[in-house]
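Report on the structure given below.
Only one protein chain is missing; all other protein chains are in place.
Letters A, B, C and D mark the chains as written, and numbering starts fresh at 1 in each.
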Amino acid sequence: MNKKNRFRDSALRLSGISRLSKHGHRVKPGELPGIEHIAAALTAPEAGSVAISYIDYSASHIETGDITNLDAFLDKPLPSWAAVRWINVSNMHPYVINQFRQHFEFHTLTAEDVLHVTQRPRVENFDDHLFVVLRMLKLVQHDAEGVATDSLLDTEQVSIFLYDKVLITFQEKPGDVWQPIRERLQTEGMRIRKNGPGYLLYAMLDAVVDHCFPVLEHYGDLLEDLEIITLENPSPDVLRRIHCVKRELALLRRIVWPMRELVDHVYREEEGRINESTRPYLRDVYEHTIQIVEIIESYREIASGLTDLYMSAVSNRMNEIMKVLTIMSSVFIPLTFIAGVYGMNFKFMPELSLRWGYPVVWGMFVVLTLGMVLFFKRKGWIDRR
Amino acid sequence: MNKKNRFRDSALRLSGISRLSKHGHRVKPGELPGIEHIAAALTAPEAGSVAISYIDYSASHIETGDITNLDAFLDKPLPSWAAVRWINVSNMHPYVINQFRQHFEFHTLTAEDVLHVTQRPRVENFDDHLFVVLRMLKLVQHDAEGVATDSLLDTEQVSIFLYDKVLITFQEKPGDVWQPIRERLQTEGMRIRKNGPGYLLYAMLDAVVDHCFPVLEHYGDLLEDLEIITLENPSPDVLRRIHCVKRELALLRRIVWPMRELVDHVYREEEGRINESTRPYLRDVYEHTIQIVEIIESYREIASGLTDLYMSAVSNRMNEIMKVLTIMSSVFIPLTFIAGVYGMNFKFMPELSLRWGYPVVWGMFVVLTLGMVLFFKRKGWIDRR
Amino acid sequence: MNKKNRFRDSALRLSGISRLSKHGHRVKPGELPGIEHIAAALTAPEAGSVAISYIDYSASHIETGDITNLDAFLDKPLPSWAAVRWINVSNMHPYVINQFRQHFEFHTLTAEDVLHVTQRPRVENFDDHLFVVLRMLKLVQHDAEGVATDSLLDTEQVSIFLYDKVLITFQEKPGDVWQPIRERLQTEGMRIRKNGPGYLLYAMLDAVVDHCFPVLEHYGDLLEDLEIITLENPSPDVLRRIHCVKRELALLRRIVWPMRELVDHVYREEEGRINESTRPYLRDVYEHTIQIVEIIESYREIASGLTDLYMSAVSNRMNEIMKVLTIMSSVFIPLTFIAGVYGMNFKFMPELSLRWGYPVVWGMFVVLTLGMVLFFKRKGWIDRR
Amino acid sequence: MNKKNRFRDSALRLSGISRLSKHGHRVKPGELPGIEHIAAALTAPEAGSVAISYIDYSASHIETGDITNLDAFLDKPLPSWAAVRWINVSNMHPYVINQFRQHFEFHTLTAEDVLHVTQRPRVENFDDHLFVVLRMLKLVQHDAEGVATDSLLDTEQVSIFLYDKVLITFQEKPGDVWQPIRERLQTEGMRIRKNGPGYLLYAMLDAVVDHCFPVLEHYGDLLEDLEIITLENPSPDVLRRIHCVKRELALLRRIVWPMRELVDHVYREEEGRINESTRPYLRDVYEHTIQIVEIIESYREIASGLTDLYMSAVSNRMNEIMKVLTIMSSVFIPLTFIAGVYGMNFKFMPELSLRWGYPVVWGMFVVLTLGMVLFFKRKGWIDRR
Partner (left out) sequence: MNKKNRFRDSALRLSGISRLSKHGHRVKPGELPGIEHIAAALTAPEAGSVAISYIDYSASHIETGDITNLDAFLDKPLPSWAAVRWINVSNMHPYVINQFRQHFEFHTLTAEDVLHVTQRPRVENFDDHLFVVLRMLKLVQHDAEGVATDSLLDTEQVSIFLYDKVLITFQEKPGDVWQPIRERLQTEGMRIRKNGPGYLLYAMLDAVVDHCFPVLEHYGDLLEDLEIITLENPSPDVLRRIHCVKRELALLRRIVWPMRELVDHVYREEEGRINESTRPYLRDVYEHTIQIVEIIESYREIASGLTDLYMSAVSNRMNEIMKVLTIMSSVFIPLTFIAGVYGMNFKFMPELSLRWGYPVVWGMFVVLTLGMVLFFKRKGWIDRR
């Protein structure tokens, strides 16, 4: 992969976040708001191309399954034994989102936000539901040397609707960080089985926030490596890597920063969708988001310091080079001059006929060389290298 | 175009925004406030020089037209079937603005702000109308290479008056980003046809804010290109371009930043000019303004990082140059000295008569050269280039 | 003028603002507060040395004049036809200030602030009057080239007392920006003639704030010039000028920044000294102060960027110099070595006797030179200059 | 220790704070919240591996001891004479924390925070207790020269539970800064003996905050040393040390900054757990935390200044080197040229036969050398070194 592509394919691309959604369909600014008008929202997707699954559970029962006929599923009432239903949509399709919108009667702009996967993380409070949109980070590769490659983060937008008994999640693409939650749901007696959809929402937020720590740890390792390399061998490539880390930390902060506010909003939710017993759990998540933001800030400062460190390492290296040149030139240029003098062809140059002329000149060479070496040693240019 | 002009003709000129309006007439500081006293406000403009059009519409009817006799048009009452009238003035003339001021009785200072096209974006609340002034951005050219030219943005001030049933827009110059709105208005059944002028105002704000995204995308691409060029070929021209991007982002932020507050003010408007059903739409626009501001901030940080990257690329290049000089000098200066020694004309130089003198000296040349090359290789000055 | 003086005589001197007033008399820290104790406050100034004038006006009448006997003037009651009296003191004298203090009964510390012309702009609210102190800027010279000289701003402190029917202004030195106001006052039917002293205060603030725009425009032009010069011909003098602009913008901000708050305080004044119909005018001035502050901030950022631009222009120039040196040295040093070899005086140097030796050596010279030139061309050191 | 290890073993490691706890057991993100599920919480630790001690005291009595059977100890009621009981756990074990959690009924997430020793310092208010978690700093080594080594700080997390009559402290590892408190407790008549557990909490916070001052003093000394070294002998190692100080100050601030808020929260506690007579003591601690934060900020600014100082010291040194090279080259290169001229072998070179040719050339050498030396002296390159 060439340099151009390396930048272009980074998961935290500059323009990638600002760019109009590829999955979405808002091609031109100024188009109609909402989702109904989109052509793709009128045609059902190919069978199997959108994976939808559900988990119904209560303290004593659990039932899981895949949904093939969505309309039929949504029309059936929730089983009476079920305390909570979690419906998970693993990838995007306007038609499917629109089906949910029609059934659960959420706003067409909210449906659009689900589809346009460049939302800023936030919470929106509606009469009968809470809408949460956030970005899920996952560290996908971390090579053996502890040195990161350019594309290390897999991020995707996740939209969550919290209703009285139902929680719906829309993911940008398959795969998520919630497998441990699914396993806990399967185990009877677990706290998550005894609580409502608010606790399930907490568990999801907790998993998403927890997955930021390995990412941070990765950047911490990376910064330590870069620190050492900068001091030992400041090649131009190091600077490119420092620059990448700075850029990625800046974008990472833009992703994580609103999550702090998001968790705080869920924590302070007042409509009774979050039980009192769930609040301490959300406070715990909130503490983690503060910690993450503080760590990112520290890393950004340290990365800035690395740029200075690099610049002065380069300057020091230049000093080294110049010292060598200056010492070589200062030692040999005078000697060459003297040799040149006695290479002149004047008829009357009495020294040339002297028996000891040649050895004396060699003596001068040695004395001058020693003198220059002493001079540079005293200046500290030779020993201290 | 020479460098001077390149800076001077940029749409985001330094002094261009601060400079007293060219379209306006406030030549000297300290002159009379208001619009009535301006000479040009007393003389009607040449026929056809100011294009004014109107659209009257309701859920079921729509009528559009150009206005040639403004006073006559304003004196006629709004047709009874019309729910909303939108009057659009495509360019500036004090006389025309004053005609509107007299009919709609807005403040003379507000009329002045319409004329002086360097207003800071903001909302002002009056007894019977809302006054919104903002800056419309439009990306006008984007060459094939994805590399921006100096003048890429077309910006103009737009002033909007929102009355009970009437919405008036004054543009600085012809052309706008509202063509999709005009098309939607022509389609019966569209949400915009069923709503009042508040929704029309939303649609206008939405179109203006949406047009910021291609601009951001453009700067994102530009930064990525500059990143790659900086690393590969840091010519002095790159720095000029980085500097231009920084300068334009600074000025762009000054344009966009107050729009966030503007949209929030319209969203929180309490006089009933904005329907409850329109508020979620404005909240959506508000989210976009936050996102835009955050993206601009990220870009500014990255552009700053590019300056550092450039500076150290230049330093690295200097190191390269100095290494070549030092290696060449350090290898040949001692050899030249030796050659000089045996070019001396001393009578008694026993080496000169030796049969193997000359080959031995050549041997010395080779050994010294190899020694120096080895020395520089060990220092890492040769291989690692 | 030498460099030292150039800095020392700048209107925006570093220490000039902090320095204890020259016009004032507070020589030693810790002296008595207030004005009565000052020796100069006890002795009347030389006749004519302090110019005081008045304008009495109402919608239908106006009378202007100079005041020679202040005490007598102050003892006479305001003519019954006069709605507003404006007394203007054109320069400072403790005795005169004290006369006003005794008649209008303002606080001795306020009198002191009038005299000590280094006040921070602000408003103070008293029982029967409003005290406004601000700094008036005036662009005094702007040479033909659009390049500023070091001393371009004339600033002076202005203190304003707003009573029920009387407005008193104290200026630091003769000359002000209020001539257009005086002219408008002479014209019957003008809005200013029909309004009270609150509107007169507005007109004064408006004129002062409006005069900031040509100053800003001047700095905008200056920055654009410096930008071009920096890119084309970065002489050390450019940096001095950039530094001066930065310094002056920093000090300018310190002058303008509190004016924003000052205008806001007058706008929100609650004692009824400002008519409701005057408030929109003050809001207009307030908008301008925000705009000025934002422009100054942008200029400061751009000036900072210019420093970086300069530094790298200098580095680029160094690269140019080093390339020339390296190319010259690398081409000729090896050639000189070869020439030196065949200048050696060994008896047995078979090449020397060869018929084609000399031309072959010249061939080597040419080949080596071409090789080095090719090498440097491939490195991009020759063509791209 | 090599450079890599030097960074890696620093007490204020970059990733060390963000890294998931080594003492804790939360291996994978997304695991169960709380402490009960941890395997280690189900198995009692080896006897003696966790040191627990208690001090029961009142104004007149005191009893101290080590706890071997924790469950038995907790089941026994507090002696009636005892006003306060302090239980101190010197190191971490999930089983022990769980025993306390079951007896004192604190939240399972709080128990988890005790175990996961990377908490951000903070206070949490519960119905019947206050939970305080903070980081204890201790300066462990400070060599004779006053120059710090890389690992100088010993930090550990301390968790404190304040109940009505009982105060429990959990430490990350053995050793603390509270020995003086234990000694004071042994002395009858001391204020601490007459007050409740709130005063004991104050004494603990005071000791922790007081121990920040020697740490700050250490960094102050370090910065002064680095300042002097930078000016006298700016070796590359200095920069590494400046960078380390900056990095450590950044991380130190992240530790200390939330302690300010923590102390303020305890000071403003409203449940009556802190006596009115104890509040002035907490206000005193609060003042110290503000002072510490301000000192850290100053140090960070000064450390930033040191980087600039270093960079320009390096540039100055480069200037020195280049001056030597330029002077040597400029003096001898022309001389060598002249010598070369008279080393040419042209048949017709009349100067060569002149009697005074050789001495005249030597005269030229001397004159040229003196001329160059004079030229460089006038440029200030020779004397001012």
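Criterion: contacts are C-beta pairs under 8 Å (C-beta built on N, C-alpha and C of every residue); 3 or more make two chains touch, one makes a residue touch a chain.
Small disclaimer: the values here were computed from a predicted structure and weren't measured.
Touching the missing chain, out of C:P94, C:P197, C:G220 or C:G340, is residue C:G340.
Contact with the undisplayed chain is limited, among D:H37, D:H103, D:R122 or D:R184, to D:R184. From the options D:S58, D:Q291 or D:T369, the residue with contact to the chain not on display is D:Q291. Residues of chain D in touch with the missing chain: 177-181, 184, 190-191, 206-207, 210-211, 213-214, 216-217, 220-221, 223-224, 227-228, 231-232, 280-281, 283-284, 287, 290-291, 294-295, 298-299, 301-302, 305, 308-309, 311-313, 315-316, 318-319, 322-323, 325-326, 329-330, 333-334, 336-337, 340-341, 343-349, 381, 384.
Taking the complete complex into account, residues 3-4, 7-8, 13-15, 17-20, 28-34, 107, 109, 112-113, 118-120, 122, 124, 235-236, 239-240, 243, 246-247, 250-251, 254, 307, 310-311, 314-315, 317-318, 321-322, 324-325, 328-329, 332-333, 335-336, 339-340, 342-345, 349, 351-355, 357-358, 361, 365 of chain C touch the chain not shown.
What we mean here is this: only the chains that are shown with their structure count from here on.
The fewest steps needed to get from chain C to chain D, moving only between touching chains, is 3. Of all chains in the assembly, those touching chain A and also chain C are B. Ranked by separation of Cα centres from chain A, the top chain is C. Centre-to-centre, using mean CA coordinates, chain B is 44 Å away from chain D. The distance from the centre of chain A to the centre of chain D, with each centre set as the mean of the Cα atoms, comes to 27 Å.
Residues of chain C in contact with two or more other chains: 343. Pairs of chains in mutual contact: A-B, A-D, B-C.
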